[in-house]
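One protein chain is absent from this view; the other protein chains keep their places.
Every chain is named by a letter (A and B) in the order it is written, and numbering of its residues begins at 1.
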Amino acid sequence: MITFARLSEQFYALTAQWGIPWIVPTLVVMGIVVGVIVAYIAVAAMFLIWWERKISAHIQVRFGPMRVGGWHGWAQSIADGIKLLLKEDIIPARADKVVFVLAPMVVFAASLATYVTIPWAPGLIVKDLNIGLLYMVAISSLTVVGIVMAGWSSNNKYATLGAMRSAAQAVSYEVPLVLSLLGPVMLAGTMSMGQLVEAQGGTWFGFLPGWFVFPQAVAFLVYFVCALAECNRLPFDIPEAESELVAGFHVEYSGMRFAIFFLAEYANMVVVAAIATTLFLGGWRGPWLPIPGLPAEVSRGLFSLVWFQVKVYFLIFVMMWLRWTLNRLRVDQLMDFAWKILLPIAFANLIITGLVVTIWK
Amino acid sequence: MDTREAPIPVGTTVMMERTGETMEEMYVNMGPQHPSTHGVLRLMLKLDGEVMTDCIPYVGYLHRCHEKIAENRTYPQVVPYTDRLDYLASMSMNFGYVVAVERLMGQKVPERAEHMRVILAELQRIASHLLWLGTFGLDLGNFTIFIYCFREREMILDLFEAVSGQRLNYSFYRIGGMAFDFPDGWLDNCRAFLEWFKPRIPEYDALVTDNILFQKRLQGVGVLDAKRVVDWGLSGPMLRASGISYDLRRNDPYSIYDRFDFVVPVFDTCDVWARFLVRRQEMLESVKIIEQALDQLPAGEITAKMPKTIKPPAGQVYARTESPRGELGFYLVSDGSPKPYRYKVRSPAFCNLSALPEMMKGYLVADAVAILGSVDIVLGEIDR
Partner (left out) sequence: MTPDEILEQLKQQFGDALAETEVKGTEVRLTTTPDRGREVCRHLRDLGFEYLNCVSGVDWLTHLEVVYDVSSLRHPNKAHVRVKVNRDNPAVQTVSDLWPAANWHERECYDLFGIRFDGHPDHRRILLPEDWVGYPLRKDYTDERMVPYTDYGMEEKVAKTEAAKGAPKETKAPAAAPPKPSTPAS
């Protein structure tokens, strides 16, 4: 089977034959990977921003962008991006400059690092770590560090309070998130993202696809809610809310730095949707047809790539739908919800899954 | 109340004070420019952690010397100034003023004009409540309800524009009647709007009222029991949300409100949720009143025969009407001249806002926005 791992192995072997030290091909491969992923994130974020505006508009009985670029304003995001690049770079007077500049980078880097173990198609995964899921969850919690850095360095009482709230929210919702993810892990018996998808072959009762969402529906819902909270999306967007008294950690940011925070948020949305797709919706699995002129493997790969994207963007659509329909929770209600409701449900799910798996085996 | 210190000057920026009484007491300033205060209101919140221990409102940023100006204008010339009081319910402000002057003069108004007044005032009530609902939802994070409410409000504004030429400050009522008659087709458009509007409330219900997140934000918050509500002189939906069934259209009828059959919605949980339900129900009741008024609309004059210069006899009157925000009172003193000797506006939002500290004490900072939104203030009439 053609996999990224095999291709890169062959590339390393080739360059070793030519006597080039190992560091060079490694860097080349890393460079290509980073380039592709950053390009993907950039395009995805632009698309998602446009899509969000369109979805919000249609829910609100209006049109959204219609002019920029002609057809339904598809170039709106590009125009916005150019505008943000041209804005003045303002750093508050007594802000901690180094930390202020680094904070958006940290948030973005944490989001970026999780793209390493996303299984885009069979064999197309940068590195199928055997602790892939653990790695993803762990690295994505580094965004909290970036948020606290942003709030603290802004030298603004409101920003600091907003950052503290955001950190509290992120940390509280991590716990049920991880617990809900353990259900499918137990069913599959592995934390490797690639193998989690492999384990969802087959069918339930002969007609339902073998995805883990069917036995783990509760875990899926818990995970989805926690994912919304991790991305600071409504109804959990206290950290970003303008009309709440404490405005949020990014209140002193403007221009491109602000844009990086939002790029990171959309990148994060893609990641959490990707995790949900991989663990619950069967990842890249889906019906495929052989394309004439291409080997079966490749056409299966292409179809799988498309299926993965479809599932991921469907989940993102649901996230956006919720944002424009629901209102915000109060901070203490948010914490209550995480600790008193989601956590016990996640635990219960874990225990029941464990029992069932043990008895079955 | 005596523990309040000297007022903090407007220029003061970030303030963090450890007074030593409790662990950490902090003053947080909200406004006068802030995405959620409805107008230029400055609130100084005294916080103990996340709990508000006191709230000091500072008003007067929109003071435009309305009462002094009115002393130098003739009675009809004051009408456009009354629009600008509560600019979101201009028809109701006009209504209150002309009722006061007519009471002072003992002037009778033709039947058609009376019906027109009621129709427009009730449409204005719906428009004002829609705006309130939209901005209230927006404060809480629900962006969609804002657009939906404004869609309906635009239809009402189109009706108002057809009848008066203005979208916001209509100056449409005259002492003794109305400025113009309904244009052709207006009555049909009005009925069509009412038919469109009736299924909208269930639509809003699906979005906000039945939404448990919304309910959780509002229930049990900003409670002000019946006794305090009366003591503090609150009126309108604030009163009816605390179990007191008092509506000036029913208890002290003015114009022709005693001819219409409508229910005064009263809820008794005394919290923000009750105020929300009262205003929501009032919109439906207003629809009923408009329909009855449209059915009963007689033909005839739209204004009585008025003298060239309006000179009410010397005397005083305090006339009150039910504006969307509560009891709007006009205290007029006349000395027989064409200009009012003393003109005082008792604005409902002014009195409702004075009780804000009572409503805020003991609740979390995150509730401040919800509580302030439930008072439905318009700074134009608070500051005049």
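In this text, contacts are C-beta pairs under 8 Å (C-beta built on N, C-alpha and C of every residue); 3 or more make two chains touch, one makes a residue touch a chain.
Note that this is a predicted model, so its numbers are computed, not measured.
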Next item on the list: Please provide the labels of all shown chains that the missing chain touches.
Entry: B
Item checked: Among B:N29, B:S92 or B:S171, the residue in touch with the chain that has been omitted -> B:S171
Notebook entry, point to check: Which is it among B:Y27, B:W186 or B:Y331 that touches the chain not included here?
Noted result: B:Y331
Next item on the list: For the chain that got dropped from the picture, name the residues of chain B it touches.
Entry: 1-2, 4, 7, 9, 59-60, 63, 65, 67-69, 72-74, 76-77, 79-80, 164-166, 170-172, 174, 176-177, 179-180, 228, 230-234, 244, 246, 251-252, 303, 305-310, 316, 318, 320, 327, 329, 331, 333, 338, 341-342, 344, 346, 350-351, 353-355, 383-384
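Rule of thumb we're sticking to: only the chains that are shown with their structure count from here on.
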Note to self: Quick check: in the complex, which residue numbers of chain A touch chain B?
What the structure shows: 56, 59-62, 157, 234-235, 237-238, 241-246, 324-333
Next item on the list: Over in the complex, which chain B residues touch chain A? Could you list them?
Entry: 14, 16, 28, 30, 35-36, 45, 50, 137-144, 147-148, 151, 207-208, 211, 213-214, 216-217, 364-369
